[in-house]
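Below is one structure. I have some questions about it.
On to subunit A.
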Amino acid sequence: MAEIEFEKVTKSFGEGALAVDQLDLGIKDGEFMVLVGPSGCGKSTALRMVAGLEAISDGEIKIGGRVVNEVPPKDRDIAMVFQNYALYPHMTVYDNMAFALKLAKVDKGEMDKRVKEAAHVLGLDEFLGRKPRALSGGQRQRVAMGRAIVREPQAFLMDEPLSNLDAKLRVQMRSEIGRIQDDLEVTTIYVTHDQVEAMTMGDRVAVMRKGELQQVGTPTELFLTPVNLFTAGFIGSPSMNFLSSKLERSNGNYQIDVGGQKVTIHEKVTKDRPELEKYDGKEIIIGVRPQDFEDKSIMGDDAPEGSSVKAKVDLVEVLGTETLVHFELNAPMVMTEDMKELQADAGGQDPATVESRAEEGTNEFVAQLDPKSRIKRGEEVELFIDTRQLHFFDIDNSQGIYGGDGDRAAGNGNR
Partner candidate 1 sequence: MPRRDFLKAAGAGVAGTALLGSTACDGFTPAVEGTSNSLVFSFGPDDSGVVQAVIDMFNKKMGGKITVEYREMPADTGQYFDKLRTEFQSGVVVNDVIGADVIWPAQLAANGWLEPLDELFTEEMQSDYISAPLDTGRYNDKIYSVPWYADAGMLYYRKDLLDKNGIKSPPKTWEELYDIGAKVAGAEGLGYGYVGQGAEYEGGVCNGCEFVWNGGGEIQDPKDLAKIVIDSPEAMAGLEAGQKVVSSGVAPVAFATFKELESLTVFLNQDAVFMRNWPFAYGGLADPALGTTFDPKKVYEQVLVTTLPVTEAGQENFACLGGWTFAINALSSKKEQAWEFIKFMITPEIRETFTIDRAAMPPERSFYEDKKLIKEQPLLEVAKDAIASTKPRPIHPYYSDMSLRMAESFNENIKSEISPQQAISTLQTQMQRIADTNVPNPNI
Partner candidate 2 sequence: MSVASDARPGERGSGDGFFARLRGDFANSERRTGYTMVSPSLLLILVIGAWPVIYAIWLSFQRVIAQETSFAGLDNYATMFSDPRFHSAVINTSIFTVLSVALEFVLGVGIALAINRGFRGQGATRAIALIPWAFPTVVSAIMWRLMYQQTGGIMQYIAEKIQLVSGPILASEQATLFAAVFVDVWKTTPFVALLLLAGLQVIPGDVYEAARVDGANALQQFKSVTLPLLKPAIVVALLFRTLDAWRVFDLFWAMSDRTVESLSTYVFKGVRISQTEFSLGDAAAVFIFVTSLVIAAFFIRGLGSQSAGEG
């Protein structure tokens, strides 16, 4: 058991941008840390540097307080689960799991005990004599896990171990891995580009982008107080809706313009984010999570006045536990560079469409409503916006506008 520290760790593959740029990150003993970010952001590279499979260009990595920059993988006492499992095709399941123990000259009886135990925990008892070829994807994945578990290493490193499984199996394995990690209390770094996995599995989540760390924090922190546009857009599903508007004061409260409809912002927001003051009368970017909309018609009368918008519904997705409603508003999006990248990375809407809409001055929004809502496609609907939960970002540097406690909370993530 050990903590793992990245100190200004940089990785360069020669030409091109840095794969990992000055990464500072600490993972506590026994913690489940998820590295998340879009494809190519350097997650795997960071993980592989911990494993020793990739040389460190600059900075230091410490495992259990020891600098391991020059330590070969076999002496790092870590176990890794690969995306394609990397099982030894010519060995049986038993031998796959026992291989590391044999190399470590672990006593035969002890080895046998550990392999059988792990196999039992993973439900692999009956497959011990088979070769990987004769296993299903999920079984192979479990063998890969087993191979890591029997080692009883200082840390588990997992690189998208579930990405080759179908959706249902993925959900099942997700909780299984969580349970095992909980039981063993082994420090774990888990790489994924799936933010749902990140949010559900991680004790803490580190969001990376283009080799740089954006934000570290618990899933809740990331969800509630994203430090910038990127994290805000990347975390959460469906992703956050963005629009730009002038921030105006009216009757002591801030108001924004959402597609020609004035929306008044709750005064609590103003109190929590004193920095907002500076943006009075200026264009800013406003983020609305789909969860913060609601169908006004099912809400009773207690909804405050002025915090709703009317829109025509383009598409309704009834998911059972919730209903997703897509609608268009004349609330233009400012296509900053960050915004474009986010659209491309987060796998949201087609960036070209978003851009052309932005030029026309329209923007598509998604709202996640209570399943009781009976909204139909093509109908005109009035949607309530919980203005207490709005997010604000500087249009020039994409940073979240806080300036209060929230700010500190977000900054804390970095260790």
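Regarding candidate selection, all candidates are chains of the complex that A comes from, given by their letters.
Here, a contact is a pair of C-beta atoms (placed from the backbone, for glycine too) under 8 Å apart; a residue touches a chain by one contact, two chains touch by 3 or more; residues count from 1.
These figures come from a predicted structure and were not determined experimentally.
S.K.: With reference to the defined contact criterion, which of 1 or 2 touches subunit A in this complex?
M.R.: 2
S.K.: Taking the touch rule as given, give the residues of subunit A at its contact with candidate 2 in the complex, in rising order.
M.R.: The contact residues of subunit A facing candidate 2 are 51-53, 72-74, 76, 78-80, 82, 84, 86-90, 99-100, 103-104, 131, 133-134, 147, 151.
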